[in-house]
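Before I ask anything, here is the structure I am working with.
All protein chains of the complex are present and in place, except for one that has been dropped.
Labels for the chains are A, B and C, by order of writing; each one numbers its residues from 1.
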Amino acid sequence: MFQKLRVAMIGYGFMGKVHSNAWRNVNRFFPDAPQIEMAVICGRSKEALENARVTFGWNEAVTDWQSAISRKDIDIVDICTAGDTHEEIAIAALRAGKHVICEKPLANNVSEATAMAEAARDASKKSVKSMVAFNYRRVPALAVAKQFIDSGKLGTLYHVRANYLQDWIIDPEFPLVWRLDKKVAGSGALGDIAAHIIDASYFLTSSKITSVSGQLKTFIKERPLPGTYTGLTAGASLGRGTVTVDDTAVFTANFENGAIGTFEATRFAAGRKNAMSIEVNGSKGSIYFNFEDMNELLYHDHTDPSAEAGFRKILTTDGAQPYIAAWWPPGHIIGYEHTFTHEIYDFLLAIKNGSNPSPSFDDGLYVQRVLDAVAVSAGNNSLLTQVK
Amino acid sequence: MFQKLRVAMIGYGFMGKVHSNAWRNVNRFFPDAPQIEMAVICGRSKEALENARVTFGWNEAVTDWQSAISRKDIDIVDICTAGDTHEEIAIAALRAGKHVICEKPLANNVSEATAMAEAARDASKKSVKSMVAFNYRRVPALAVAKQFIDSGKLGTLYHVRANYLQDWIIDPEFPLVWRLDKKVAGSGALGDIAAHIIDASYFLTSSKITSVSGQLKTFIKERPLPGTYTGLTAGASLGRGTVTVDDTAVFTANFENGAIGTFEATRFAAGRKNAMSIEVNGSKGSIYFNFEDMNELLYHDHTDPSAEAGFRKILTTDGAQPYIAAWWPPGHIIGYEHTFTHEIYDFLLAIKNGSNPSPSFDDGLYVQRVLDAVAVSAGNNSLLTQVK
Amino acid sequence: MFQKLRVAMIGYGFMGKVHSNAWRNVNRFFPDAPQIEMAVICGRSKEALENARVTFGWNEAVTDWQSAISRKDIDIVDICTAGDTHEEIAIAALRAGKHVICEKPLANNVSEATAMAEAARDASKKSVKSMVAFNYRRVPALAVAKQFIDSGKLGTLYHVRANYLQDWIIDPEFPLVWRLDKKVAGSGALGDIAAHIIDASYFLTSSKITSVSGQLKTFIKERPLPGTYTGLTAGASLGRGTVTVDDTAVFTANFENGAIGTFEATRFAAGRKNAMSIEVNGSKGSIYFNFEDMNELLYHDHTDPSAEAGFRKILTTDGAQPYIAAWWPPGHIIGYEHTFTHEIYDFLLAIKNGSNPSPSFDDGLYVQRVLDAVAVSAGNNSLLTQVK
Partner (left out) sequence: MFQKLRVAMIGYGFMGKVHSNAWRNVNRFFPDAPQIEMAVICGRSKEALENARVTFGWNEAVTDWQSAISRKDIDIVDICTAGDTHEEIAIAALRAGKHVICEKPLANNVSEATAMAEAARDASKKSVKSMVAFNYRRVPALAVAKQFIDSGKLGTLYHVRANYLQDWIIDPEFPLVWRLDKKVAGSGALGDIAAHIIDASYFLTSSKITSVSGQLKTFIKERPLPGTYTGLTAGASLGRGTVTVDDTAVFTANFENGAIGTFEATRFAAGRKNAMSIEVNGSKGSIYFNFEDMNELLYHDHTDPSAEAGFRKILTTDGAQPYIAAWWPPGHIIGYEHTFTHEIYDFLLAIKNGSNPSPSFDDGLYVQRVLDAVAVSAGNNSLLTQVK
């Protein structure tokens, strides 16, 4: 019988809120997972942190993540902070023998990610688990799509077509929040959202990108400084500052398996709110997914007679599909946060079973390498650049 | 400052699971609601109940609902049982001074519903609140649609077109579960799902149905008896029994405001899983909603120039729309259970503010009267029948 | 070798325009049909008729339909006039030994339709062919749907759900054109557009409606008189007149095969332009069609594993589907008028092959009987009324 696993979460912003929800509910819907205890929440600003503790339902709040990590009564560290802190926290936690789940992108550059992946490999030898939180792998529709591709339903893969379209900073007066600051965020649309579709393409096809040709572009080069840094909203302006990250990243890609890919990530597609979409075309069929319709997978079976073939809309709320039996009857939609509950469920199962959770820090490192190659290519007149 | 409100929930099936989730999370996302305590869960089968208590996260479990209701430390009673027990429990709870939220349909017939509505009116004089749980009112898309209609965006209303299509009992070997037993369920598709679209039409249009012409039909008249009654699945067959409820209910309707309506509820629409849809057409515009795309509202503005007009798909994940600010950024989908969290949030706010939660037991009684008129009409060669 | 068949068309309004197009192009795309000659166009207003002759490409124009029909060099009479003239023209043409294709609805009432069907049966004995022009039967998507149902893909049929929604007379100042005048048009939405979905339900299911319960409603009871009768637009107002037809017709229906149907036809559904839709649900699958997406058929195969099932969008532009090989490659959309070209192609093939074109005047009579039963039921408090 497993004892309760005690969790410390670092960070309490958007990701902190959605991770808290997952920790709170995972045992209610997935009773086979180890029981957890929401032990400690960590953050820098004492008052806001206490507020978060109460609202999100954690036992304790501490402003010093080092102390939380060094505590004997903590089994799991959940890193929900901005990318510039991942390396330090994750490596410290792994060395302290804590299982680590870390928000994506794994790091702000390849060198940080490499160190983290190395630490994870070392820790793994002592049965300490680590996982990077590419939550879209746990969208049931994408899990179904992966099953289809793995089972050969799509045949030889030819095309991957992946977009991640948002529109939240179209307004030139939207302030210069931390996500637009290269020092904190590493990059813009590239690391924040292109990272997701790079990972999704690997998850679905089991094939890695070997080379890319890309462009990065910043449409709005100056923005008002935010009065105070509090997530996505900002108070009184204190002048203007320079946007140091990309507003959009576009690239073409070659995959190990011979497929060709087109990728686009942007925060400037008016009307597209969280349109993370991916299509894969193969010799025997195709799949299409768009997160704005996250409970649906489109699937075309090219082996059907041509007169009867077409993209079918599979409602991924069927109990025979991954994760869904835990929730509601067919046709009863699930939402964004469920993907995090699924992710933490899988993470807990891996701890329980002694298996390696996926995606690993090495998978996170791979994504970082692709991001890096895109940036290098973009800085080099789009010259086709190998992913190292 | 409000003390924690202590809740007793009766029933632990499908509705018990989704209500438990709402109670567990409401304070985490809506901090302005009174704090609640998940005090007691009640049910008949001791072992299954204890299981539910642990999984759903209630403090205590009791097999005797009367004792739960009579406890001084209980403030709220949440009724999630089958329709044949609503009257007794609800009236007892109200008389004991407990706020009551009761699953729909309010009762299995008009006479029971009338007694309940009367009890609710009496209780209301003592500031005891009651609410019938038509959760679809709390789908943000329908709340937006209501705002549009209330504000006159649709002009004079001409048509209501409402379907609730499912397919879960198409297989003739699907067993004779309680929902197919008139004594327990009152009726079939009529009370279970037509009730929802009747309520939704009233919620949206603020206009009541005055007369109906209907038909009821049972396609599969005999089914295997279930080995044991455990929700929607069943073990070994013990012979066959007669289906005593309708498989489908169809009716046309006249509204107070002069609009005409068509309604259809069925459990035999292959491929339609939980397709609760409603369209309203007015002189200045139209809205369309389908629960299988619950994060979307289609809206046509007929005052746009004809060359530029069309149904727009409003993604109802915008913070300026009802309920949504509590959750995630735009484009981050919410699901079925969120409607219950919203419902319980509104119920708690009404208790806090001393206002009357909506829909009231009187609203539930109105729906029951329409259901009754449909059944009368169906038994009378579809003769147009007044809703009394 | 067949000689050219010489055609006389009566009427030159909307239907005259679309029929002319079909006659002009049928030999260009379907070379196996008999060659035709666009010989004579008939109408009452000399100047407008001559205009139509030139624009539509007919050899001659005559203002006297009787003379056209009595000419020896005419083989086919195509009736595109309003419903109040069908009986006289069609019977005269059939008796004169001309093949007749007649616009729908066949007539303005059952008695006229009965006489026409009788005349058609008599003429048939002399190899004179007749056909009623329910063009939607020749939408490839509906032809595919019929193949699916005929082949048993849908199993036992349970539901028919058919709407025909338009919005062209929502404006109360839209004038009182002939389609709103009972004497000329027979009825409103009922005969004009409900007729189409009644025929489509019969075409698809091969099962007739045996009883109906209906309502008719006129939302706008007075309208400006049109200055001159010229189709759907009107000039200066000459006062106001009474609308003598229904704006909407709604009814429930029972089919011979045990299925139940809901039907709605309206000209008051803002934003719905020509939304003729039909869904059929059976024990093994479902189909859905909407004319506004006329190149698509949705098909759900309920025998697929539940985790992989869903409505597939079959693009009906595949050469293996009915009619399509004559046109363009897959994915190259066809339009409204193509259905008329298909219809006339089938009519010509029947003449060539000596077979009976479908739908026959008897089929048109059947539709008229259903329309009649709906009107009777509507006048009788929606009492379920047998289709005689």
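Note that contacts are C-beta pairs under 8 Å (C-beta built on N, C-alpha and C of every residue); 3 or more make two chains touch, one makes a residue touch a chain.
Please read all numbers here as calculations on a predicted model, not as lab measurements.
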> Looking at C:A96, C:A195, C:L315 or C:V387, which makes contact with the chain not pictured?
Replying inline: C:L315
> Pick from A:R71, A:R240 or A:K284: which residue touches the chain that isn't shown?
Replying inline: A:K284
>> Using the document's definition of touch, tell me which of A:V132, A:A309, A:I344 or A:A375 contacts the absent chain.
In response: A:A309
> Among the options A:S130, A:S187, A:T205 or A:T248, which residue touches the chain absent from this view?
Replying inline: A:T248
> In terms of residues, what is the contact footprint of the unshown chain on subunit A?
Replying inline: 154, 158-159, 161, 163, 165, 167, 170, 213-215, 217, 219, 248, 250-252, 254, 258, 260, 262, 264, 266, 268-272, 279, 281-286, 300, 302, 309-311, 377, 381-384
>> Suppose we count only contacts with the excluded chain; which residues of subunit C make the list?
In response: 14, 18, 20-21, 24-25, 27-28, 31, 55-57, 166, 168, 232, 272-275, 291-295, 315, 317, 327-338
> So which bits of subunit B touch the chain we can't see?
Replying inline: 144, 296, 299-300, 305-315, 318-321, 330
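As a convention for this text, only the chains that are shown with their structure count from here on.
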> Distance-wise, how many Å sit between the C-alpha centres of subunit A and subunit C, to the nearest whole number?
Replying inline: 54
> Among the residues of subunit B, which ones contact at least 2 other chains?
Replying inline: 272
